[in-house]
Structures are given as structure tokens and as C-alpha cells.
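In this view, the complex is presented without one of its protein chains, the others remaining in place.
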Amino acid sequence: MSPSSESGTPQHAAAVDPDIKAKNLARLRRIEGQVRGLHRMVEEDRYCPDILVQVASVREALLGVGREVMRNHLDHCAAEAQAEGGEAATAMRDELLDLIFRYLK
Amino acid sequence: MSPSSESGTPQHAAAVDPDIKAKNLARLRRIEGQVRGLHRMVEEDRYCPDILVQVASVREALLGVGREVMRNHLDHCAAEAQAEGGEAATAMRDELLDLIFRYLK
Amino acid sequence: MSPSSESGTPQHAAAVDPDIKAKNLARLRRIEGQVRGLHRMVEEDRYCPDILVQVASVREALLGVGREVMRNHLDHCAAEAQAEGGEAATAMRDELLDLIFRYLK
Partner (left out) sequence: MSPSSESGTPQHAAAVDPDIKAKNLARLRRIEGQVRGLHRMVEEDRYCPDILVQVASVREALLGVGREVMRNHLDHCAAEAQAEGGEAATAMRDELLDLIFRYLK
């Protein structure tokens, strides 16, 4: 599994743990509802700090999804690349660093 | 406008800029669509780092909403409390610190 | 107090709470020691995750200093600008948003 994803066709995970997948789908449904709740709060001119606390809560929930996606990534895709060694392992390492320090911080 | 919001009845903003409100409602509709897009990506077993980059993008968009809510808060609610002075100003200051260093960091 | 600080001469706070100042000076001494501790850990080839946890701890301590600096800012400089109103209040508001969403997040 090459780590690059700049090409036109979407890439897929080397493997996906069905339990992680089911939980993440349920979480994302809940998060969708939370975003609609935020829409309602803004519509009703709710007190700004209450909206901000809710924004933080949705962002935290998204990070929870990210954590499980990362768990799957480390267990499958990353492990596979490391086993291959050489350039595949180096590319995977760089991609991981980028994810951690650019996207997830 | 007291900063506490622990009571049962939802509190409301001292004033809401109609332009900020319209933009935030539009952003939240877009974010709802992005969350549905994430749901689809998970369903299709898309490559984990691609999902993680998208998680980061939704989280960033939510922070954009938070920034505008904070702008409104500083312009109206916080300004009002500061004008009142005394305990109202102190409570508003503590609430702001909590928002900044606990919820938005 | 104008919020801009791009000019050559360093600007100063409208007022500084002596208690906040003393505590922050003490904290920064401690943080300096923590950074020297990190230097030692790297020198001794300590286990990477132990170094990373310590990096996080120093970053958190710096945020603690930031919180107290922000408390002083809200109590004095920002309050003063808000009382002035007009452009001073607007510039202060924009500077605050920038600090919160660009530097402290």
C-alpha cells in the first residue's frame, strides 16, 4: 500500500477492523446530529460561550474518530509497510510524522 | 448578561451580528455535509491517512465557526460586561480565559 | 495602548498585576530548568516516549504562563481599549481573535 494519495482514484486501507469501522460509523452519525444541534444553537442566538463549548465537544468527538482510524492504520497499513522495509517503510514513516505534527496536533 | 450557563433555561447572546450569523449557518450546513462525506469514506474503507486529513479539515472548519462566534462575543456580550464593571467584568474575564485555554486550545 | 507591535521600540503593558508577574517569573525559571532536563534526556539517549511526554509537559507549563499573561491583558490593556471604544476597541478585538485562534490554539 503506497502512502501517497494524490492520484485521482481513491485509495483503500490495507485492512479494516470491522469493530472499529462499526463504532466509527455510529460516532459519525452522532457527530452529524451534534453539528445540526450547533446549527440550531446559532439560529436561536444562543449564548456565545455555550456555542463555543459545543464546538469544542464536536471537535473532540472528531478526534475520537481520528484516534480509531489511526489505531487501524498502525495495526494494518503501517505494519505492512514496515514489514516491506526500504522505501515503503520510509514513506510510511514520513506520512505518519506529517499526520501527527501537521494534521492532528 | 451573566456568564453562567449552568441553569436549566438556555441563555441567549446579548446581541448577534446578522452577517456573522448568516455566514455561520452556511458554514455549519457545509460542515454537516463534510461529516456525511467522512461517513462515506469510512464506509468505503478508504485509506486511513486520507480519512485523517479530512477529519483535520472538518475540525479546522469548526474552529472557523468558533472564531466568528468569539468575534461576536467580544463585540457584544464581553463588551457589555466590561462596561458594567465589578463582578460582571471579573466573571466574564474568567469565562473567557476558560474558553481560550480549556476549550479552544 | 495601540495593539500593533510591529514598530522597532518594544511596547509595554498598560499595567501589570505584581502577583501575576512574580508567579510568571518563577514559572519561567522552572521551565528553563525543565528545558535543561530535556537536553540531558536527549544527551543520555533516553527512551523517546519519555522525552515526548516531557516535551508535552514543558509545552503545558508554557501555556500556563500564557494563561496568566492573557488574564493580565484582559484585565488591563483590553479593558482600557474597550473603554476607549471606536477603532481602539476594534483593533484590540482583532488582535485578541488572532492570539486565540492563531497563536494559542
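Going in written order, the chains are labelled A, B and C, and every chain counts its residues from 1.
Heads up, the rule we're going with is that contacts are C-beta pairs under 8 Å (C-beta built on N, C-alpha and C of every residue); 3 or more make two chains touch, one makes a residue touch a chain.
As the structure is a computational prediction, the values presented were derived from the model and not from experiment.
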| item | value |
| --- | --- |
| Partner chains on view for the chain not depicted | A, C |
| Touch residues of chain C, complete complex, unshown partner | 1, 3, 5, 10-13, 16, 21, 24-25, 28-29, 31-32, 35-36, 38-39, 42-53, 55-56, 58-59, 62-63, 65-66, 69-70, 72-73, 77, 95, 99, 103-104 |
| Chain A, residues in touch with the chain not shown (by the definition above) | 63, 66-67, 70-71, 74-75, 79, 82-83, 89, 93, 96-97, 100-101, 104-105 |
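The rule is short, and it goes like this: only the chains that are shown with their structure count from here on.
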| item | value |
| --- | --- |
| Overall pattern in which the protein chains touch one another (line/ring/star/complete/other) | line |
| Touching two or more other chains - residues of chain B | 63, 66, 70, 104 |
